[in-house]
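Quick one: structure below, then a few questions.
With one protein chain held back, the other chains of the complex are shown just where they sit.
Take a look at chain A:
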Amino acid sequence: MATLEIRDLHVSVDTENGPKQILRGVDLTIAGGQTHAIMGPNGSGKSTLAYSIAGHPKYNVTSGTVTLDGEDVLDMSVDERARAGLFLAMQYPVEVPGVSVANFLRTAKTAIDGEAPKLRTWVKDVNKALADLDMDADFGTRNVNEGFSGGEKKRHEIVQLELLNPKVAILDETDSGLDIDALRIVSEGVNRFAAQGDKGVLLITHYTRILRYIKPDFVHVFVDGRVAEEGGPELAEELEANGYERFLKAGAK
């Protein structure tokens, strides 16, 4: 069982006016088999948490720890974190001109596994993953995310999730900008991943809509760079009814 442990995490970014603190002591434990939803208003630091765990160079960890099965994640390079079993489905997947999806997926799979996938099963796996996300097989010949619609980019992220099959998946607002059909298709992909039983899922979202398709075991409300409140699925229902107002007022005190 994989366990991602975040302890007292403080993160800042450099701005024109000097460093700006964004995360102010985040504590979170995601054990294998659990799905955690992080919800919060814009600017509360949800995406910063995701990118800090993945190791984006823009974010400076000023104190705290992140470990995956006891291994120090913060000491690893971005690619080492991925090879250790972390996966970040990005809110804004990046275009890589001239690099085909097929080449990209095979290169990533080879890097993660430490050996090239078996050609025969690999082609089958890729085609199945694409079909499961309702993407044509000819996506393999297209350049990574280039000319993809917003929905196609998000579905491509979930194709990667299923093929690379990490220990812990962090989904950064994967639901934003999706129509209801795409949301359902993407959610089914995440549910297939989670159904393996030993996987951790950290679902970051602004809206409660996706939680109708992906059932979280825990809900954390993020305000002003830390977890303001935690609970079960019922907390999401409360947010659905009342929004973030209660937490924003509390944060303003």
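Following the convention adopted for this analysis, a contact is a pair of C-beta atoms (placed from the backbone, for glycine too) under 8 Å apart; a residue touches a chain by one contact, two chains touch by 3 or more; residues count from 1.
We take it that contacts and distances are computed from a predicted model.
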{"item": "Omitted chain (choose from \"Ring-1,2-phenylacetyl-CoA epoxidase subunit PaaD\", \"Iron-regulated ABC transporter permease protein SufD\", \"Tryptophan synthase beta chain\" or \"Multifunctional fusion protein\") - UniProt protein name", "value": "\"Iron-regulated ABC transporter permease protein SufD\""}
{"item": "Option touching the unshown chain, where A:91, A:160 or A:205 are the choices", "value": "A:160"}
{"item": "Sole residue of A:83, A:192, A:206 or A:246 that reaches the chain not shown, by the stated touch rule", "value": "A:83"}
{"item": "Options A:62, A:107 or A:127, residue touching the unrepresented chain", "value": "A:107"}
{"item": "Hidden-chain contact residue, picked from the options A:54, A:68, A:135 or A:239", "value": "A:54"}
{"item": "Contact set of chain A toward the excluded chain (per top definition)", "value": "54-57, 77-79, 81-83, 87-88, 90, 93-99, 103-104, 107-108, 111-112, 143, 160, 164"}
